[in-house]
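Only one protein chain is missing from this complex, and each of the others stays in its spot.
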Amino acid sequence: MSDDQLVAAIAGASNDALAELYRRHAPWLLARLRHRCADDGIVAEALQDTFVAVWKAATSFDGRGAAGAWLWGIAIRQLIGKLRKRHPEPMVLDERWGRAVSAEELVLFGTEHGDLAGALDRLSPELRAVVQATVLDGLTTREAGHLLGIPAGTVKSRMTRARAEMRGALV
Amino acid sequence: MDTFDLTYVHVHQLIKSYGRQTALDGVSLDLGPGITGLLGRNGAGKTTLLRILATGLASSSGVVRVLGEDPHDAAGRIAIRRQLGYVPQESALYESFTPFDFVDYVAILKEHTDRADRHAEVRRVLDAVDLGDVTRKKIRKLSGGMKRRVSLAQALLGDPRLLVLDEPTVGLDPEQRLRFRQLISRHADRRCVVLSTHMTEDVEALCDRVIVINEGVVRFDGTPVELTDTARGNVWIADRPDPGALVSWRTGEGRHRHIGSAPADAELVAPTLQDGYLLLSGGLSEEVAA
Partner (left out) sequence: MSWHLSPTSAKDYIGQRHSGSTVASIESHLPTCGECRRLIADVTTAANEPLLDQVWQRVTIALDDVTRPWSERALTRVGLSPETARLLGATSRARLSFLLAMLLTVGIAIVAAHGGRDAEFGAFLSVAALGPLVATALAFGRRVDPAHALVTTTPTSVWRIVLLRTAASLIPAVAITGLASLIVRERGWVAVAWLLPGIAMAVVSLALSIWVPIEHAALGLATAWIAAPVVALRPAGELIDTTAGLGQLVAIGAATLAALVITYSRSTLDFRET
């Protein structure tokens, strides 16, 4: 059964399908969540809530995107939800910052080729974390702020700096 | 353990009447560990007997002891119910519940008070009847065979010493019936299972003992082999139909199988349990034969 078929079966209340989806996806989600949060307790909670959320949201999965990306979207947001309980709301946000990542950024940070990878590695850890959260995880500025425990304004300014540094490195 | 402990059910001269109608007319039997099958027509008294054993119905007269207790005594009734699993004849489920909800509901009634333990037990019995995949589906969306298995699952809660199953195989497909046999034969080890059925194959495949009830009276009580043997010398194969036979039908090979006295040019064949049952109950009932 494909992942899409599994999600469809979960929408029809199949426990076996959920168990199979868990078997396939929980391990890599766990590994990836651990790259975002060092506290295994929080990661385990987020992973648990991810699959509970999958059960509830299965009927609304439209099958247009990859199931893997859909799952990660749920998982990272569950993690942010947990982290938010730890860190207080950073600050009031301007909604303009909540926009999606542009195509230019995806190209800019498309990291498969040598120079770009080098440029990314040369970024300071703070800047790299911001790039990772917004570009890779597809988070909004606000969500990235929650994940990293910094105000959204800081996310925004670090992103600007990261963009500039990487452009510089590529010239 | 003394011998009394091995008598799970003791019934002596049991009579049950509804108004002027007599459903059970002097039934006596003792049941030990193992699987006992009740065979009989609709209305023969099987369901009445099982309801009495399951403490759901009062008897009119006679002695009934279930697991050593008297069901007419309020405390005895509760003691029996604590060790009883019962599948009533009519599928009795709440359609808006899921199998998990329903079995959990029965588990609450059966005094499984600790929530985590109870839920684990509910999952165990649902897995045992192969419903693990659909525990969270609404019951109204399940097939007839699945609903029957939900009924069976609740009866297995707490691994009861006595299992009373009223037509548990109705609505099951052949594969599910095989699974049912596996499950019940595993359970019957050192426990007592009594089930009613229309299907002589179930009795043949599963039961250590068979009791044939007809018009409220026990007509036969013995092993399946003994019931088969009652027809020995009465089952024939011939080339032509025989109007004088008790029961007679054309088999797949184009010959005619007769139960009863020997027709002309017939050869004697080995009987089956069904032959024994048919002979004992006097052939087909009138409504079926007509």
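Note that the chains are named A and B in the order they appear, and that numbering of residues resets to 1 at the start of each chain.
Criterion: contacts are C-beta pairs under 8 Å (C-beta built on N, C-alpha and C of every residue); 3 or more make two chains touch, one makes a residue touch a chain.
Since this is a predicted model, take the numbers as computed values, not measurements.
**Q** Which residue among A:Arg24, A:Arg84 or A:Arg161 touches the omitted chain?
**A** A:Arg24
**Q** For a quick check of understanding: of B:Arg41, B:Arg77 or B:Arg161, which residue touches the chain that isn't displayed?
**A** Touches the omitted chain: B:Arg77.
**Q** Could you tell me which of B:Leu24, B:Val106 or B:Leu278 touches the chain that is not displayed?
**A** B:Val106
**Q** With the missing chain put back, which residues of subunit B would touch it? List them for me.
**A** Looking at subunit B, the ones touching the missing chain are residues 18, 51, 54-58, 71-72, 74, 77-78, 81-82, 84, 86, 88, 90, 92-94, 96-98, 100-101, 104-106, 108-111, 113, 115-116, 119, 123, 136, 154.
**Q** Tell me which stretches of subunit A touch the chain missing from the display.
**A** Subunit A touches the chain not shown through residues 3, 18-19, 22-28, 30-32, 34-35, 40, 44, 47-49, 51-52, 55-56, 66, 68-69, 71-72, 109-112, 116-118, 120-121, 123, 125, 128, 131-132, 135-136.
In this text, only the chains that are shown with their structure count from here on.
**Q** Could you state the distance in Å from the CA-based centre of subunit A to that of subunit B?
**A** Measuring from centre to centre gives 58 Å for this pair.
**Q** State the interface residues of subunit A toward subunit B in the complex, per the touch definition above.
**A** 12-17
**Q** Okay, in this complex, where on subunit B does subunit A touch?
**A** 98, 132-138
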